[in-house]
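Below is one structure, written out as structure tokens; comments come after it.
What you see is the complex with one protein chain gone and the rest in place.
Take a look at subunit A:
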Amino acid sequence: MSHDISEVRAERQSAASPASQVRFRATGFNPKANPVAAWGFFVAVIALWQLGSSTGVISELAMPSPVAVAKALWQLIVTGDLWLHLGASLQRLVGGWIMGTVAGLFVGFLVGMFSWARSPGVAFVSALFPIPKIALLPLFIIWFGIGEPSKFATIAFGVFFPTVINTFGGVDNVQRNLIRMGQSFDLPMWSVIRKIILPGALPTILSGFRISSSIAIILLIAAEMIGAQYGIGALILAAGNLYQTDQLIAGVVVLSLLGLCVSWLLGRLDRWLLAWR
């Protein structure tokens, strides 16, 4: 005997438990940026640090208070010492980074595009990349003397390898079908490189700039600590030798600000060159 469909539905409904809402399960794994929390955390750490210094929990000799650091920084500014040190550091940083980047881009493009450069290039980079570049500073001092060229060379050498790796990685990541498209329309090789490969590799190259600029700052400070009269690294080392911890931390703060400035500049460059994304 066949039941009417409405009867069957009614039977099923009465047999079922009371209706409940479907539980939303897709929570988490989606972190969002919160500028207020970022600044708040920063301010809270400084406030705690100042509190610790004021109450004597943190020894002034081991770690000067934020106020003392600010005073030391102000002193460096008004005496003009900061500009002397910062100017010397910036010169080395920019010069070394540009030399390493230009050479790295050139070699990276060769390795990325030409079979004859691929195997020797990859072997060369793999063998030399893991060497801590500061270990070569004594060698560069022998080659170029204790002056500026050895510092430029150390920074350039450190910047060169990540730039090569990111450049040829970027070239490798350019979609082959875009290159084939260019070839199918008979674009000359130089046009394929300039209009397809270079813009296609740019996102990876730019992310390589972030790594290479961090490496450049590390090598700059290390090189200045080994043999320089002026420079933020020299300032920090001299302050440490004299137990002027306020000046030492002021130098570190300048480094942090320098890193932030470089990161901001690269961010702007990113936004300008990769606006299409």
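Just so it is clear, a contact is a pair of C-beta atoms (placed from the backbone, for glycine too) under 8 Å apart; a residue touches a chain by one contact, two chains touch by 3 or more; residues count from 1.
Note that in this section contacts and distances are computed from a predicted model.
Student: Which one, "Nitrate ABC transporter ATP-binding protein", "HEAT repeat domain-containing protein", "Thiolase domain-containing protein" or "Ring-1,2-phenylacetyl-CoA epoxidase subunit PaaA", is the UniProt name for the chain you do not see?
Tutor: Going by UniProt, the chain not displayed is called "Nitrate ABC transporter ATP-binding protein".
Student: Per the definition of touch given earlier, which of A:Leu93, A:Ile155, A:Ile196 or A:Ile221 contacts the omitted chain?
Tutor: Looking across A:Leu93, A:Ile155, A:Ile196 or A:Ile221, the contact with the absent chain belongs to A:Ile196.
Student: In the complete assembly, which of A:Asn34, A:Thr79, A:Ser126 or A:Gln183 touches the absent chain?
Tutor: Final answer for the missing-chain contact: A:Gln183.
Student: Which subunit A residues would touch the chain omitted from the figure, given the whole complex?
Tutor: Where subunit A meets the chain not shown: residues 175, 177-178, 180-188, 191, 195-196, 199, 274, 276-277.
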